[in-house]
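For this depiction, one protein chain was excluded, whereas all remaining protein chains were kept in their positions.
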Amino acid sequence: MDDVLGGLALLFVAAAATAAVLNRDPARQALVLSLLGLGLAVLFTVLQAPDVGLSQLAVGSAITPLMILLTVRKVRRIGRGRQAEDDGKGRSR
Amino acid sequence: MSVLPYLVAGWIFLVGVYGMATSRDLVHAVGCLSVTQSSTYVLLLAVGYRKGGSAPVFSDIEPGSRPVVDPVVQALALTDVVVGATVTALLLALVVQIAKRHGTTDPDALSELKG
Amino acid sequence: MNWWLAGAALLILGGLGPCLWGAATGGTGRRMTAQNTATLLLCLVFLLLAQGYERPAYTDLALVVSVLGPAGTLVFVRLFETPSDTPAAARLLSPLVTAATVATVVPLCVATGPGRAMAKLIVIGVLLLAGGAVTSRAVRGG
Partner (left out) sequence: MSRRFRLCVLALGLLAFAALFTAACAELPPFGGDRHPYGDRAVHAALLRHTANTVSAVNFDQRALDTLGEESILFASVLGTVVLLRQTSDEHRTVPKPSPVPDRTRRYGLLALPVTLLIGLYVVAHGQLSPGGGFQGGVVVATAVHLLYIAVDYRALERVRPLGPYEIADAAGEAAYVLTGAGGLLAGAAYLANVLPYGTFNTLSSGGTVPLLNAAVGVEVAAAVVVLLARFLGQALEIEGDEDRGEGKG
């Protein structure tokens, strides 16, 4: 039974890691990363490391996605600001 | 089953590096780095696992009543998970700075800007 | 053969696997619904693992997920700018998760018997149900 559980958790983590890399939009990647964190937590618990699992859960479930999404928002705001600036300059010329 | 955990750790590492190298957005690259990082935790914990073992935590079992897995590798991975998250934050802060300076987070466009 | 572990394996294969597929493809609403369902199911997986390995200490993980999981989902609800395009089937998911929670927590309570451990299980169950009810509404935009 241990082998089956461990194998399933490992395959889930491998699939989640691949999906996280292949999602090129950072906001959507953050969603898959949070699932990867959850999968890792299960894998660590199956490998009898609940301490590490708890660590992964605490970090991966809310804090990391929040930081990534805030960065994405900031970067997009900068992009929009630049766009507006360029448009303004184009009109004044 | 005997080498599957090691191979999965290797796969996560490879896929993370591939993502970083082909990324068109630095925020995405930072996400890929954290994927790569997680491969080390998988490898470490796989090395410390003992078949039929339990967690080396004796709040709810008698010491010596069951075989336990290796606590040393767990301690290594545990601190790095949290410290790694703050390093990710530092990298994201750098990305914000780059976006402010150059108005883009595409690494290819950035290298064109440089020369 | 340990039935608790078998249940956990079944939840990973039949619950978390499809959720990963849902979160990695498709529209934003679908992805968020999948992520939300995955966190709620994960809590049940931890409860089953704790019982299956006969380690009451492992329930701490379920306790942490029962509050941080909904918090994580609310982060996405808060910061995703695109309008929600939640699939119609999402309505069916939340009763399904509720039923799964009850179907997991009640047998676990029976297996542990009265005491501190059972109180902890009930607290986790209540937190999970409350969090699930709020987040699944929030994901649907209500």
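Letters A, B and C mark the chains as written, and numbering starts fresh at 1 in each.
Everything below uses one rule, namely that contacts are C-beta pairs under 8 Å (C-beta built on N, C-alpha and C of every residue); 3 or more make two chains touch, one makes a residue touch a chain.
None of the values given here were measured: they were computed from a predicted structure.
Every visible chain touched by the undisplayed chain in the complete complex is listed here: A, B, C. Residue A:78 is the one among A:9, A:33 or A:78 that touches the chain missing from this view.
The set of subunit B residues touching the chain not shown comprises 1-7, 10, 13-14, 17-18, 21-22, 46-51, 55-60, 63, 68-75, 78-83, 85-87, 89-90, 92-94, 96-97, 100, 108.
Of the residues in subunit C, those that touch the hidden partner chain are 57-58, 60-61, 63-64, 67-68, 70-71, 74-75, 77-78, 127, 130-131, 134, 137-138, 142. Residues of subunit A in touch with the missing chain: 49-51, 53-55, 57-59, 62-63, 66-67, 70-71, 73-74, 77-78, 81, 85.
Here is the rule we go by: only the chains that are shown with their structure count from here on.
Of all chains displayed, A has the C-alpha centre closest to the centre of the whole protein C-alpha set.
Simply put, of B-C and A-C, more C-beta pairs touch at A-C. The centroid of the Cα atoms in subunit A and the matching centroid in subunit B are 12 Å apart. In subunit A, the residues that touch at least two other chains are 2, 22, 30, 48, 50, 58.
Shared interface positions of subunit B, defined as residues touching 2 or more other chains, are 54-55, 57.
Within the complex formed with subunit A, the residues of subunit C that make contact are 1-2, 5-6, 8-9, 12-13, 16-17, 19-20, 23-24, 28, 31-32, 35, 38-39, 42, 45-46, 49, 53, 55, 57-58, 60-61, 64-65, 68-69, 71-72, 75-76, 79-81.
Across the interface of their complex, subunit A is touched by residues 1, 4-5, 8, 11-12, 15-16, 18-19, 23-25, 27-28, 30-32, 34-35, 38-39, 41-42, 45-46, 48-49, 51-55, 57, 68-69, 74-75, 77-78, 81-82, 84-85, 88-89, 92, 95-96, 99-100, 103-105 of subunit B. Every residue of subunit B that touches subunit C in the complex is listed here, in rising order: 54-55, 57, 59-61.
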